[in-house]
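A protein chain is absent from this complex, but the other protein chains hold their places.
For clarity, chains are labelled A, B and C in written order, and residue numbers in each chain start from 1.
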Amino acid sequence: MIKVQSEDFDTGAELAALSRGRPEVGAVASFIGLVRDVAGSGELSAMTLEHYPGMTEKQLAQLEAEALARWPLDQVLIIHRYGRLLPGDQIVLCAATSRHRQAAFEACAFLMDWLKTKAPFWKLEEVNGESNWVAARQDDDDAAARWQTDQSSSKKNDVPETE
Amino acid sequence: MIKVQSEDFDTGAELAALSRGRPEVGAVASFIGLVRDVAGSGELSAMTLEHYPGMTEKQLAQLEAEALARWPLDQVLIIHRYGRLLPGDQIVLCAATSRHRQAAFEACAFLMDWLKTKAPFWKLEEVNGESNWVAARQDDDDAAARWQTDQSSSKKNDVPETE
Amino acid sequence: MKLLYFAWLRDRVGKSEETVNLPASVTTVGQLTAWLARQSDGHAAAFDDPIGVHCAVNQEFARDDVPVGPDDEVAFFPPVTGGWGG
Partner (left out) sequence: MKLLYFAWLRDRVGKSEETVNLPASVTTVGQLTAWLARQSDGHAAAFDDPIGVHCAVNQEFARDDVPVGPDDEVAFFPPVTGGWGG
């Protein structure tokens, strides 16, 4: 399930809903991403997440489908917020449910790595009264690259590897 | 933080408490283990988790300390229930918080693998009206073994590898 | 053709979207980028360093050699940066 929204989410209720009435699910792995107040330099007072409405939902749905195809999962949940957020605010919740913990953990880590590099979100940080767009990080590309298969790396419309 | 209890836990409240007032935390990885209604054969009506009071808390505290030593974490949470539980009930919640998602994910997977083989819990399943103690699974031992370091494998008081 | 700009590309171009009539010579993402860079000082600043510019055609990431036509929705943006701190 994919939700792209500006409002906050209730983690407990969202996770509980994933396994309710599905007694074959033994494992719920999840990840919450929060706004950290540590910017590159200085103090972060807020950040604004911009996204590409329409494309975001499309990319997240593809990501969900890929996770479901790669691991024996019951369900996948991705909730991603946009708009202006303060330090400590919840930004993203990913979860994967399965019979077994290994599949749930791996799928959840996969979702988070790919979200960082495939979902069209851009981050404007407000630091010491100035607003700056945050640059992409090489280690995020590296983290996503470890999930790359030969098949997907040859897709014509994929993100260029050299950028 | 370690909690060994018979009562249920509130996942949302527990996770929120982990990062409250700690704005340097960007990542909260967590895992919930549930009672599955699929037993080895037949239908599971309930299970009773027995544990060794005192030793359980001691082992979980050691596990927490080891996770904190091995990864750059802010906090670790392990909540484990005991007593009679029904299919779909929550059994265990593990969480690790960190600046970075990789450390949080790895620590959380480590906690779950080791809980299965190091925490003194025994599972009595009620299947088709009969109660049976569940045998240990080799794949759980294998999952825990991947975290083994040379140092810890030479500890005299460690779990024998051949049993 | 409908064009969308995000993040600092929007700041430099000075608008979040525009509709353009393409010359017949522009048939790929790469040709479109080169053509747009000549439309205004703002466009030039935005497309100055094409390495830092990503493109999506009809909401799918697209390389320079992907074809584009008048009915496509084409978006330009910096490399995506995810949201959370970790």
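Throughout what follows, a contact is a pair of C-beta atoms (placed from the backbone, for glycine too) under 8 Å apart; a residue touches a chain by one contact, two chains touch by 3 or more.
Source: prediction; values computed, not measured.
Participant: Quick one: which of B:D8, B:E50 or B:D142 touches the chain that's been left out?
Facilitator: From the options B:D8, B:E50 or B:D142, the contact with the absent chain belongs to B:E50.
Participant: Against the chain that's been left off, what residues of chain B make contact? List them.
Facilitator: 33-36, 38, 49-50, 52, 54-55, 58-59, 80-81, 91-92, 115-124, 133-137, 140, 156-160, 163
Simple rule for what comes next: only the chains that are shown with their structure count from here on.
Participant: Report the chain closest to the protein's overall CA mean, measuring from each chain's own CA mean.
Facilitator: Per-chain C-alpha centroids compared to the overall one single out A.
Participant: Centre to centre, by mean C-alpha position, how many angstrom separate chain B and chain C?
Facilitator: 49
Participant: Need the CA-centroid distance for the pair chain A / chain C, whole Å please.
Facilitator: It comes to 24 Å between the two C-alpha centres.
Participant: What parts of chain A, by residue number, touch at least two of the other chains?
Facilitator: 33-36, 38
Participant: Which chain C residues sit where two or more other chains touch them?
Facilitator: In chain C, the residues touching two or more other chains are 84-86.
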